[in-house]
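Take a look at the following structure, please.
In this view, the complex is presented without one of its protein chains, the others remaining in place.
Let's turn to subunit A:
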Amino acid sequence: MSSLTLVRRRPGFRALRVSRPWLFYICAGFAAVIVLVAVLAPWLAPADPNASDLSAALTGPSCAHLLGADGSGRDTLSRLILGSRTALLGPAAVVVFSTTLGVAVGVAAGWRGGWLDSLLSRSSELMLAFPGLLLAILFVSLYGTGLVAPIAALSLAYTPYVSRLARGLTLAEKQRPYLAAYRVQGFSNWAICVRHLIPNIGPVILAQSTVNFGYALIDLAALSYLGLGVPPLTPDWGAMVNDGQSAMLQGQPLSAIAPCLAIVVTVVAFNVVGEHWADRVANREDARS
């Protein structure tokens, strides 16, 4: 079984599939640093992210403001550091919800088969046909701005990717006699799925979820950029890019470029980690069968 081919990637990211371990270690380290920064953000930030120092507005890097300040005189570095919280929490919520829902749907469809499989698979395909970002905008327009609506919408939009993978893995795993052995031994379907099937297909699913994390980060940043994500004053990378547009035109692009870089590097880091993980799991599967 090649689980490698099952993990879904967006076309542009295919080039990131590398076997070079040093890149993986750098990216894993970077991802860990980002998470640490997000956790320790209030203690790391040199200034209040919402305090405006109008005398420093639209200045470049200086001792007071290491990455300069934006059009309202807010410290870019502080906003960047605190922004990492929303940047990570949003996609994390999307990944948690979509993975849970996707595994439930995919395993139920693959294990039960029959009409349930047809129903769940067709609905998943229907969801796939609908762009996630569009769904998110629809939700925002229905339920107002804030993080909840886009997270709910993206969770739904990402569910089919996980459920399709989970269904495929379930169908492959179902062929293995150890699951038949558990059925003969009188274990319930629920116990077999929860205790044996899901833990065995888990690593591949988590690899896909790590890859999804990067995509969700981009989508949420895009929504914030459009002003549909986080509430106005919350520091957020996507919103910072939006705020920084005018600064860019006035010759101080750093307040827009810094969050752009943060988004790109974080997404790439999580993607490489996820891809590498998927490849490793696939190799282990090959060695096992």
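Details
To be clear about the criterion, a contact is a pair of C-beta atoms (placed from the backbone, for glycine too) under 8 Å apart; a residue touches a chain by one contact, two chains touch by 3 or more; residues count from 1.
The working rule: contacts and distances are computed from a predicted model.
Of "ABC transporter ATP-binding protein", "V-type ATP synthase beta chain", "Multisubunit potassium/proton antiporter, PhaC subunit (TC 2.A.63.1.1)" or "Glucose-1-phosphate adenylyltransferase subunit GlgD", only "ABC transporter ATP-binding protein" is the UniProt protein name of the chain excluded from the display. Within the whole complex, the absent chain has one touching residue among A:S72, A:S123, A:T145 or A:N200, and that is A:N200. Considering A:P21, A:P177 or A:G251, the position touching the chain not shown turns out to be A:P177 (whole complex). Of the candidate positions A:S62, A:S118, A:S188 or A:Q250, contact with the unshown chain belongs to A:S188.
Although one chain is not displayed, its contacts with subunit A can still be listed: residues 176-178, 180-188, 195-196, 199-200, 288-289.
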